[in-house]
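Let me begin by presenting the structure, written as structure tokens, before commenting on it.
Missing here is one protein chain; the remaining ones are kept as they sit in the complex.
Here is chain A:
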Amino acid sequence: MAAETPDLMFPVPEFSDHPIPTATIPEVQGEMGPVLDVAILFAALCLASYFTLVSRSRRNVLLLTIASLLWFGFWRQGCVCPIGATQNVALAVFDPTYVVPLAVVAFFILPLVFTLFFGRTFCASVCPLGAMQELIAVRSVAVPRWLDHSLGLVAYIYLGAALIFAATRTGFIICRYDPFIAFFRLGGNTDMLIFGSCILMIGVFVGRPYCRYLCPYGAILRVLSCFSKWRLSIPPGTCINCQLCEDACPYGAIHPPTVAQTPGARRRGKRQFGFALIASPFLVAGFWWLGTTLAVPLAQWHPESRLAEQMRLEELGIAETTTDASDAFRGSPRSVDELYQSALTRRNDFVTLGGLLGAWTGLVIGFKLIYLSVRRRREDYQADRAGCVSCGRCYWYCPVEKVRLGLISDVSEALPAGRTPTGPLVQLTAGGKKP
């Protein structure tokens, strides 16, 4: 322990009877162990899966949703959440010097594993962001299919961008553009509040806009949910094709039964599939090239690249004033050349990373085209494997479910006037809708 004597401009005086005090600083407060945090997440996931798949109780799902909103949202103040944890994990994988807390890893992995087995029960009633939107989806209108599919791609591109920004320590953009964190903390900057309010307002009319079109973690869960072992099924018995569930779903995640295809439509479908298959590699290549051209704007998300640019402008005498950052840099031991070198290296990295992001975008679009041109036969109303968030609204409205629960004795009691029950697909028009 070397006794350093500080080189002070004015020495600390020695007083006759006043000892030099030591400032006190507060302990870390309001902390709960990470183990407890993860245990609560695990319990919530178990409950959510039980309520949606076994007890099939919309009421319980709703109660759990509210509880999660209060606990993970307002009490724990929404941090850390699995959505944001994606970035911590990405950074830890790509940058071994960053040490990610185990609780964060658990937050990232647990919902993924649950989704592989039970579908998106995390989205249903554990995620506080989902819960917020779930509770305000009261006047939902149907989003046209083409728009729904197109906007849905944004989440994947957002995920790609978030990963490369996190891996390069450029920033955690998912956290920066979190829609509701400002509400959870009852305060935040104006951008956050405006963004959050917009999502909330849109959310009244378009169910879960963040989950469907932006959430990067939701994008991962969508894919995993397609392979889930069990998932929410709408009628407990034979579907009577009453269409009530499709009307009840605010998220456009219920598909009507398909009708037999005419040979013409079948040929068209095959052509479409072939076209999508051929177009995909071109899409990947084209977007890869586009991505490489984005290296400069992408790199500028990194504060150090902006600093390097500012320093350069100041050196050339173009910038009229210095900034806090450039002043601070001049006071630091680093040399300008080192800064430029690091900014140039980063720019080169972002040529590769931008290309990867572009290729990923092309891949996602190509995959979507292929997916859309593959036809699946459905004999009754079914929840979309990827899009269903297991909210349970559909079976709440399902007449067959009501009969099972003993609420009504016959399905016809639950049907609105003018709508005829029974299954035969004959009653349906080509689009799957009733006339």
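Just so we're on the same page, a contact is a pair of C-beta atoms (placed from the backbone, for glycine too) under 8 Å apart; a residue touches a chain by one contact, two chains touch by 3 or more; residues count from 1.
We take it that contacts and distances are computed from a predicted model.
The complex includes a chain that is not drawn, and of the options "Acyclic terpene utilisation N-terminal domain-containing protein", "Aspartyl/glutamyl-tRNA(Asn/Gln) amidotransferase subunit B", "ABC transporter permease" or "4Fe-4S dicluster domain protein" the UniProt name matching it is "4Fe-4S dicluster domain protein". The chain that is not drawn here is touched, among residues A:P96, A:P263, A:G317 or A:G406, by A:P96. Although one chain is not displayed, its contacts with chain A can still be listed: residues 1-13, 15-16, 18, 20-31, 34, 77, 79-80, 84-85, 87-89, 92-93, 96, 99-103, 105-106, 109, 112-113, 116-117, 171-172, 175-176, 181-182, 185-189, 192, 224, 226-229, 303, 323-325, 327-329, 331-332.
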